[in-house]
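Below is the structure I would like to discuss, written out as structure tokens.
Note that one protein chain is taken out, while the other chains of the complex remain in position.
Think of it as A and B in the order they're written, each chain with its own count starting at 1.
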Amino acid sequence: MATETLIWLVPLPPLLAFFLIVLFTNKSKALSHSIAVGAAFLSWLAAMLIFAAALGREHLGEDPFTSQINWLPTGDTFLKIGVMIDPLSAVVLFFVGWTVLMIFLYSVGYHNFGQPAGDHDHKGLPPHGATVTDEHGHKHTVLSIEPMYSRFFAFIGLFAFGMYTLVVSDNLLTLFVGWEIMGLCSYLLIGFWFAKPSARAAAIKAFMTTRVGDVFMLMGVAYLYSMTGTLSYRAIFYNEEVLHHLATTAAPLFGMSAAGLIGLLLFIGTVGKSAQWPLHIWLPDAMEGPTPVSAMIHAATMVSAGVYMVIRIFPLFTADWDHHSLTTTMSIIAFIGAFTAIFAATIAVAQNDIKKVLAYSTISQLGFMIAALGMGAYIAAAFHLVTHAFFKALLFLGSGSVIHGMEHGVMHTGDHHVDPQDMWNMGGLRKKMPITFWTFLIGGFALSGFPLVTAGFWSKDEILADAFAHGHWAILATLSIAALMTAFYTMRQITLTFFGEPRTKEAEHAHETPWTMTTPLVVLSVFAIGYGWLGIPEHFPGLGGIVPNWFHEFVGGTLIHHPEAVAFHWEPLAISLVVAFGGLGLGWVVYKDVKAGQPDPLEKPLGPLYPFLKNKWYFDEFYTYYVVGPMTWVSEVFTFQWMDRGVIDGIIHSVAQLAPAIGSFLRNWFDKPVVNELIGDGSAAVFQWLGHQLRFIQTGRLQAYLISAVATFLVVGAALYYFGF
Amino acid sequence: MIPLSWYLFLSAALFCIGLYGVLARKNAIAILLGVELMLNAVNINLVAFWRYLDPTQMGGQVFAIIVFAVAAAEVAVGLSLVISIYRTRGTVVADELDMMKW
Partner (left out) sequence: MGAQILFFLCAALILISAIMVVTVRNLIHAALWLIATLFGAALLYASLDASFIAVVQVVVYIGAIAIMFIFAVMLTRRELLIKTDQTNANWPLALGLSAVMLVALGYVIGGFGVTLNTTPAAIPAGVDPLTLLGKALLAPEAYVLPFEVASVLLLAAMVGAVYVAMNKK
């Protein structure tokens, strides 16, 4: 089969699985997960074949695999859709293929396949456990299977379809389609346990928040289309003429170039999707999602899509860039990225929920990538995107495994007040769950940038090296501090979870998870270490040149001008070493012998800062007060009370008020200024009257609306015709 | 011979008759009848343009066929909604279905 045909086929198996499960196999749990995992496997296979073909093709950047079909005839031309694999999408496809397959496999174990149905489990609530009687007549409480098991696999199938579509797309329109499919799936998955009010609220919050970004993104897409007449990557981002034209055309806003404004609008889409400040608020709440699996879908896969898009449009916002001082758009992007990196890292330090720590760490790491893109470090950002996807997937799945083990303990003791996600209830799990422990350790060290061995070190080091080489000192300082905190909170998490003695009975009875959950952990930890070796800088002392810097060579080909590798400097390497070891060491020292019931050792030295961090800088409160509040006010007070109530009652009141007002005006027209009276009562009465009249337009009758629609159409049409449009 | 404009005037007239039906009839089914008239007016336009401009470009006829399909879909869904509403609320008078008023 031709590679191009194969590319078309990549997204299809999960979609097929979605429909099959929804329509036919919903009743059979085993069949449903077989179909879903089988589909994920097929997509994975296709992705790997394509990746191999991409490796074998010389000059893939100039000559990518592309295939287009006509979609809709528009007069003489066609709206085209197509697929493309260039070096960037090849590496993204590689990690998406692996992580998606691992998620699917892991879900089988996480949702307790093979366990009995719960005693009183309800759809829309997490399983509560089942009572079984063994051969000696003893009763045990064990984990029970998820009541909506099949539905979960249908949702993640649709999700995988969206992600694959986004990756293989060759234009911004189909990218947007995949983007929105994932948005829908994340809504469905976050609200998977819809009987929990918190999950419902989180789902709505995620959907609404990302929608804010998407509206701007759509505006960017429309603006780009109106400027160039195409949305294809090749025709815009690989075409210097178009880029130059866009960069030299002035945009109507803020004195930016069209390229800058489009880049900024599209970037706002990423701010929503990749949970960057100030639209980051949805991601931590998304941890309400049923499992670390779906949490991981959001945190390690979908949010990567946002960064992927910014990498895609990199040529756009750097068009006509002099490679020296940053353009306006780049400065904004760099600022948001760097600020998010440090801001989220500070919050992660004070979280107790094992998933929330990872959620904020994801926001922070995405900030690293965004900051790298903002300062023009294309390769470094792409590299960190891939390595981060691997090790963060590993960490999320590992945390899921830990929670699962803890739930086992909770079932055993029967004390349901113990939160299996709170790290303070854990401790000493390294003996109970050895595979989870070792793989989590690898993931955590990769996240902290443990030198030389882990993938995270190489990619993070490259970002810092780039910042140093180009003299972006503020970014360098911010990111270094963020990296220090990253290492610290990672070690805090590992120490609290796995080291020391068990702090609760539940932790004592925790249990290693089944093979379906541990296998993905092992596979991903291989990548969390090995992938970094593909991007070792050439001039790195000792190691450079042994393994060629394959990543730089390969992905660099995506751009017209192959980006130059930064020269090697000792300083950023020293910073990397210091922050990694410093953070890890500090985390170990502070948390190594925390006893049960003891408060967080940070609480004292940080003082009032600690609750500030623990409450996430009070961002949710800020939005509730300044955004949601006014909105509610408008609908409740302004529209409902003033316009509605005020107007109904007001019509009587105003008549009553108007008469004395006129009387007093006649009496006092010499004394009181005329204007006062007019403004005070007259205009209010006019508006009240108007409001009252307008209210009756809302008759709720279909045909009345239609009549006004037709009348408006005629009036507008006549006007347009008259003025010669 | 017949100029193209005659067809256009005919379809305009048919369209406006249909529009009146949609706007003025009480019965929901009658409103749907009006919609059918309007769709037919569009089809007459499409076919006439096809015949008078370039009979080798089949866009006009193809779109007419797609309009058929959409009309059938619209009638199926519309009538089933009417029947469903009739079952629950006992009326097919459009004006009485004003649950969404102020």
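The working rule: a contact is a pair of C-beta atoms (placed from the backbone, for glycine too) under 8 Å apart; a residue touches a chain by one contact, two chains touch by 3 or more.
For clarity, every value in this text was computed on a predicted model and none was experimentally measured.
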| item | value |
| --- | --- |
| In chain B, positions touching the absent partner | 1-10, 12-21, 23-27, 29-30, 32-34, 36-37, 40, 43-44, 47-48, 50-56, 58-59, 61-62, 64-66, 68-77, 79-84, 86-87, 90-95 |
| Hidden partner interface residues of chain A, rising order | 69-73, 703-704, 707, 710-711, 714, 717-718, 721 |
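As a convention for this text, only the chains that are shown with their structure count from here on.
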| item | value |
| --- | --- |
| List of chain A residues in touch with chain B within their complex | 73, 695-696, 698-703, 706-707, 710 |
| Residues of chain B touching chain A in the complex | 19, 22-24, 31, 59, 94-95, 97-102 |
